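Okay, handing you the structure first.
Yeah, one chain of the complex is gone here, protein chain that is, but the others are all in their spots.
After this line comes subunit A, so read on.
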Amino acid sequence: MAFPLPRGITPPEISFLAEMEMVTIVPRQRLEGLELLGGPISPLIPPRRTPVPLWLALLLKRQRRANILPPPWLHPESLSLILDTETQHQDYKHAFSPPPPLPGQPNMRERGQRPIARPRYTPEGQRYYRTPPFLPQNVARDQAFDDGEPPTLPFHWLEVGTMLLDVASDDVVDPDQTRRLLKELREVRSAKIRSGVDLLEDAATAGGGVALTGVGAMEIGEGRGFISGVVDGLRRIGASKEQARREQMAEATANGGYDATQDDDDDMEF
């Protein structure tokens, strides 16, 4: 209790974690390849585009040794598209705009298809599947919109966007407009988090849950204390009801009806 920091993770810590996201830079100076803990960096040869971690990109940008290519979603056009989805689209009135698709996940147009995860291999020949946060969600793409994919917000959108606007605002297209859109998106989404309290009752009952798909890292960090507090309060109030339900269930199982176990399964599925 006497520990001054709140439980969970503070905003500076979240943005520290976001600094390991890969971004694309255009170096202005030569630099030998670097052996970093997170993996080797290929040699920087101007003007060849190279992916580097965000912290290194920001460092090089501050020293005027490189320019950062902003990720495709950090563009007034994509951001206003996402904002439209968040505010106008019927399906997303109370939900968040979808996160970037995982590798092998069918995209928006071919939604009915089954996801196929394609394995990759390490240099030693071991098989692995790529997952966030090791997906290049923030690197610049050559054909940003050619594939017809709607733009999506990555997990660390708020942190990466804010840091890029702070340090490399001259590399971002129309920084003022972008900043305004980011702020607007944040307000729209935080209002959604607050109005989502109604759904939290599902999280307090056994077998239930609340989907947080598409919510960013900073938003989760901000809402953590409040959301867990509400869920805990609801759980305490409903504790005796839950107790009674469990006793009933145990009784039904003890009486040995086959039907009873089936009911149990149904509950778990939900």
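The rule we apply is simple: a contact is a pair of C-beta atoms (placed from the backbone, for glycine too) under 8 Å apart; a residue touches a chain by one contact, two chains touch by 3 or more; residues count from 1.
Quick note on the criterion: contacts and distances are computed from a predicted model.
The chain that is not shown carries the UniProt protein name "DNA replication complex GINS protein PSF3", picked from "Signal peptidase complex subunit 3", "DNA replication complex GINS protein PSF3", "SHSP domain-containing protein" or "Metaxin glutathione S-transferase domain-containing protein".
Along subunit A, the points of touch with the absent chain fall at residues 6, 10-12, 15, 162, 166, 190, 194-195, 197-198, 200-201, 218, 221-226, 229-230, 233-234, 236-241, 244.
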